[in-house]
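Just one protein chain is left out here, and the rest sit where they should.
What follows is chain A.
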Amino acid sequence: MTRLGETLLALAGAAAVLALAYAVPWLRFVLTIALAKGLAVLGILLLLRAGQVSFGHALYLALAAYGIAFGTMAVPEALVLIPGAALLSGLVGLVIGLFVVRYREIFFGMLNLALSMVFYSVLEKFYAVTHGADGIRLGPVTYLGRPLAGEAAEWAVLAVALGLALAFGALVRVALASPLGEALAGIKTRETRLDFMGVSPRRVLLAAYVASAVMAGCGGAIIALTTRHVTPAIAYWTTSGELVFIAILGGAGSVLGPFLGAAAYELTRVYAAALVANAWQMVLGLVLLAVIVFAPGGLWGMIARRRPA
C-alpha cells in the first residue's frame, strides 16, 4: 500500500476512534486501552521484522505503569510523567537489550520472558512498597497543569494516546523504510550477510529493542493513566502473550496492523465478555484460530489483499 493510502487510512482510523469514543462513552476507556496496547505491539512489530519474538515486553509496560504510579506522588503532571516513564523503560531496555540481543529466536523470547517474570516477582515480593497483588491506586493527575477528573481526564488520555500512536506509527513507518529497517529484515533472512557488509546485527537489533521498550513504556503509561490502578498482573507473562497475540491478529505487514489488532482484540474481548460471561476466552481463542487459518497475514493482510497497492 502506498504511503498516501496508509496515511489516509491512519487518519480515518483516528477519526473513527474519536467518533466512536464520542458516541459510545464506555468505549472511550476500551479504545484508550487498545491504543496503549497497540503502541506496545508497534514495538514488537519492529522486533518481528528481525524475526525475533519477545515474550517479555510486559516488563516495559509494567515498568512504566509503576513508574507513573510512584511518579504521581512526586510530580502529578501527566505530560512530565509519560516521557519520564518512557525514558525509564528505554533505559532498562538498553541495559537488558545489551544482553538479550546476543540471542536469537526461542532463546531471545524465553530470556525476555524470564526477565519479565523476575520483575513480576519483585512487584509481588516487595509487598511493603508495592502493595503486592492489591496494587497501587494513582493519585490525581494534572494535564498541562490543569487538574482534570472524570470525563475530561478520559478525553485527555485518549487524545495523548492517539497523538502518541500517530507519532510513533509515522516514526516506525519511516524507520522500517530506512537502512535500519532493511538491516532488521536482513537479520531475519541471513544475519551473516550484514556482518559482511560491515553492519553490526547486534547494534541494529539493540536499537530496535530500545525503541520497542520506549513504545511499550508509552503504552504502559497510558494504561496506568486510564485504569488509574496498577497491579502486578500487568507484568505477568500472559500480558506479554497478549501483545504477541495482538501482533499476529493485526498482522505484521504495516504499522497500522498493531492498532487494528489491538482494537479488534479489545472489542472482541468486551463483546465476548458481555455476551457469554463465562466462555469469553473460548470466543477469543476461536477468533485467533480463524485468523491463523483464514488470514495468515492478520487483519491487515486481509485489507492489503483486497486493495493491492
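The rule is short, and it goes like this: a contact is a pair of C-beta atoms (placed from the backbone, for glycine too) under 8 Å apart; a residue touches a chain by one contact, two chains touch by 3 or more; residues count from 1.
The criterion applied here is as follows: contacts and distances are computed from a predicted model.
UniProt records the chain missing from this view under the protein name "Leucine-binding protein domain-containing protein", selected from "Phage shock protein C (PspC) family protein", "Leucine-binding protein domain-containing protein", "ATP synthase subunit c" or "Two component transcriptional regulator, LuxR family".
When the full complex is taken into account, the listed residue touching the unshown chain is A:P25, out of A:G5, A:P25, A:P147 or A:G285.
Of A:V95, A:L275 or A:L289, it is A:L275 that touches the chain left out of the display.
As for the chain not pictured, it touches chain A at residues 20, 23-27, 29-30, 33, 124-125, 127, 131-135, 137, 149-150, 223, 226-229, 231, 233-234, 267-271, 273-275, 277-278, 280-281.
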